[in-house]
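Take a look at the structure set out below.
Left out: one protein chain. Kept in place: all the others.
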Amino acid sequence: MTLDAVVTRGHPTFEQRAPAALADSQLRHNLRNATGTIRRRRAAAVGEMPDWQALREAGRAIKERTLRHLDHYLLQLEAAVERADGQVHWARDGDEANAIVVDIVRRHGETAVVKSKSITSEETGLDAALSAAGITATETDLAELIVQLAHDTPSHILVPAIHFNRAQIRELFIRELGVPGLSDRPADLAEAARVYLRRKFLETRIGITGANFAVAETGTVCVVESEGNGRMVATLPDVLITLAGIEKVLPTWRDLEVFLQLLPRSSTAERMNPYNSFWTGVTEGDGPREFHLVLLDNGRTDVLRDEVGRQALRCIRCSACLNVCPVYSRVGGHAYDSVYPGPIGAILTPQLRGLAQAGSLPWASSLCGACYEVCPVMINIPEALVHLRGRVVREGQDARGLRGRLDPENVAMQAVALAFGDARRFEAAQRLLLRGAGPVTRAGAAPGGRGPLAAWTTLRDLPDLPGQTFRDWWRENR
Amino acid sequence: MRVALFITCFNDTLFPQTGRAVVQVLERLGHQVDFPFEQTCCGQMHFNTGYQREAIPLARRFVRVFADAEAVVAPSASCVAMVRHFYPMLARLSGDERLAADIEALRPRVFELSEFLVRRLGVEDVGAYYPHRVTYHPTCHSLRMLEVGDAPLRLLRQVRGIDLVELESAEECCGFGGTFAVKNADTSLAMLADKLRRVIDTGAEVCTAGDNSCLMQIGGALSRERAGVRTVHLAEILASTEEDARR
Partner (left out) sequence: MSGAREDVLRRVRAALRDVPTGETPEDVPVPRDYRGAGVLQREEVAALFAERVAEYRATVHRVTQDGIAEAVAEACARRGARRIVVPPDLPDGWLPGEIEVVRDEGLSNAALNDSDGVLSGCALGIAQTGTIVLDGGPRQGRRAITLLPDYHLCVVFADQLVELVPEAIALLEAAARTGRPVTFISGPSATSDIELQRVEGVHGPRTLEVLLVEEAVTQSPVLRRQRNATRPAHVRESGRTGSRR
């Protein structure tokens, strides 16, 4: 049993969940098309920009400045929102955030809310909390609506229903929206959703949104979207609640000029997404009469504490890394068992949730670095992955004492390190491998054999072993 | 110039012919090659698997062994990337400022073979002859970490007799990723399946790359499939001459 398997005892590991996903041909097909398409388009959208690298540098730096002085900016944001007659609430964890929202809804005597896209609300499990409190929450983002109606969970940050094809959606809508005779043409599916949701928008008095950015200087909240449901939720209801992780804050209004260029091209591969909404507190005669901003920690301060890991908080949720990841594009989001899948999920989830729960995720990567290349805020994901692997191993070794030291993987690694620590020991180990390896190799590779060799030889041959090592050749011939 | 060969533990043990090829190429170009016997391993495997404390002594060792070299050349982008990109992280972990300084001094002198030839020596034609149809797989470390760019292709294009054919979606990872290949074998194989198909579709007889780790992954599948395509390290192609063809 390896260290990381022990560390994540009780929670299925990535490598346990991956095989089923890999065998799902519908999923593989959908993912391949989707990620391939967005990859190409993103490359084109970015290729148009001669100052793309400069924008990335600015994006990285603005986020660094913000994170290093996060308390300052959070306080500034709070003051600005309150000056504009908004109310600010703080939540230490997801449960507390949910309770705040439920409380606001209850105080208004309402039992229904409309929601626009908010991964943060999925993180806290807000829908379940609302439901438990007898409050109906209608998801108004088309993909989230699909996922909600299917009683499923999202599998991609940006396109949560990427694992559904049009036929599946058609069946779902016929069943859940009561629209018999619906075709599977995307335009007709979208129309069905529009009609259903418009009624909800016009009837419901409380709206809940997420936030892409929150400007400290002016108190402005920004939502970036395509469908218009964000505009609906932010404008029509009497009461607006916005749930935002504390890492969403930006220092100044001017800083938006960088992110409004980085985000659309990185996420939907557009020069600009259809709608961006910016509002500050309450504006008389225009929109909601009451505004609540809920600031959420829920593990973000744990991420912040890790000097290498904290770069994960720069993330602007574009999902470019998901689309270029050779692992994600084959396995999909569910194998990560988190609302944050893919490369960013592999470094964010373990830090938010704790290494004990999500310790297998840092190993769900071949460290190819394609994610780092496309990240608009230059998060060095491979570096963070390796760093987290180190934390998992060290914490496992230190926490588990003798049992940790006797773990087979640990024993093997210590032995190899010992061999590598001295040239003569190294050469002895080499000779042992080349001369004595035959039976060992064959045994390890035999059907029913366990361990690394068996894993290797399921679909790959081993190379032929050479007659002598390089250094022995050098000794004899030079 | 005098070049210290960093053969890498992997090549030393499993692919000595790659080391021989590097020596041949460098000597053919008129340079002197040293082989410090004290070298063992750069520590990448331990480092990437999370055993970073264990990698610190290996980094110290490496720095000591190669401290006085004018240039250190390795036929492995992943090992060179370990030294240039991750040794500073190990130094920080160790809290040893002396080690950090020694690493800083050594880093600029450590090269992967193709970048050494093309960028450092300014050579593209190394006098090679290799009359085969060849496709090139850019390894992730060479492409993204070391950013060798088109140095390997420039070298291959100058090889007489070669029939170079482009690999589709070449930049996609082969799925090796070190221990990833066994810890997450299913996913590794899914990635390998696509790489394999693309290699075979080129109609090439040989698939080459600058890292034997990737070639072991790709070659292992080519062999299992009885595809009739073999893998050969870039250095071995560059070392090849008419004499080899006649033998």
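Order as written gives the chain letters A and B; numbering starts at 1 within each chain.
One rule holds for everything that comes next: a residue touches a chain if its C-beta (ideal position, glycine included) is under 8 Å from a C-beta of that chain, and two chains touch if they have at least 3 such contacts.
The structure presented is a predicted model; accordingly, all values stated were derived computationally and were not measured.
Displayed chains that the missing chain touches over the full complex: A (touch as defined at the top).
Between the chain not shown and the residues A:Thr111, A:Ser131 or A:Thr301, the one that touches is A:Thr301. Of the listed positions A:Leu177, A:Leu260 or A:Ala423, the one in contact with the omitted chain in the full complex is A:Leu260. Of the options A:Leu149, A:Ala193, A:Leu293 or A:Val339, the residue whose C-beta touches the omitted chain is A:Ala193.
In the full complex, chain A touches the omitted chain through residues 30, 33-34, 37-38, 50-51, 54-55, 57-58, 61-62, 64-66, 68-75, 84, 89-92, 96, 100, 140-143, 146, 159-162, 165-166, 169, 186-187, 189-191, 193-194, 197-198, 201-202, 215, 218-220, 226-229, 231-232, 235-236, 246, 251, 253-254, 256-258, 260-261, 264, 268, 270-281, 283, 285-287, 295, 297, 301-302, 304-305, 307, 310.
Keep this in mind: only the chains that are shown with their structure count from here on.
We define each chain's centre as the mean of its Cα atoms; on that basis chain A and chain B are separated by 32 Å. Of all the residues in chain B, the ones that touch chain A in their complex are 7, 9, 11-17, 19-20, 35, 37-41, 43, 45-55, 57-58, 61, 86, 89, 93, 140-141, 144-145, 171-173, 175-192, 216-217, 219-221, 223-224. Remark: chain A residues 2-4, 14-15, 18-19, 22, 308, 326-327, 330-331, 362-370, 372-373, 383, 386-387, 389-394, 413-414, 416-417, 419-423, 426, 430, 433-434, 452, 455-456, 458-463, 465-466, 468-471, 473-474, 478 touch chain B in the complex.
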